[in-house]
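Have a look at the structure below, then the notes.
With one protein chain withheld, the remaining protein chains of the complex are depicted in position.
This part shows chain A:
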């Protein structure tokens, strides 16, 4: 997936929404900016399949050498799949955050917050303001 085609939460998660059999399925990961800011990732606690995710609430945790960080669900729905290769190959988050580095797929049950997500240009602007 190209970063330009994705949408972003202010908390640095990316989202790609696809229509599958009349349902909206969101694929979710964390942005390259977030991965670089975290640096030295050592652990990920994936969400459980079947868990309910709520938009803007923590649903996953990543640990760097320095600290633990929450990953926030960018949409509301049910976690239907998680990327089980990630815990043993965390470097994927650095090398390919937008395709191989996806974290979870969420079947959207309430799409009311989708309008709050940023497009690529708006997200890039936010990152530039946050700086490094």
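Criterion: a contact is a pair of C-beta atoms (placed from the backbone, for glycine too) under 8 Å apart; a residue touches a chain by one contact, two chains touch by 3 or more; residues count from 1.
Note that in this section contacts and distances are computed from a predicted model.
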item: Protein that the absent chain corresponds to, by UniProt name, given "Phosphoribosylformylglycinamidine synthase subunit PurS", "Transketolase", "Sugar ABC transporter permease" or "Aminomethyltransferase"; value: "Aminomethyltransferase"
item: Among A:49, A:68 or A:122, residue touching the chain not depicted; value: A:68
item: Chain not shown: contacting residue from A:45, A:81 or A:119; value: A:45
item: Touch list for chain A against the chain that is not drawn; value: 39-40, 42-43, 45, 61, 63-68, 87, 132
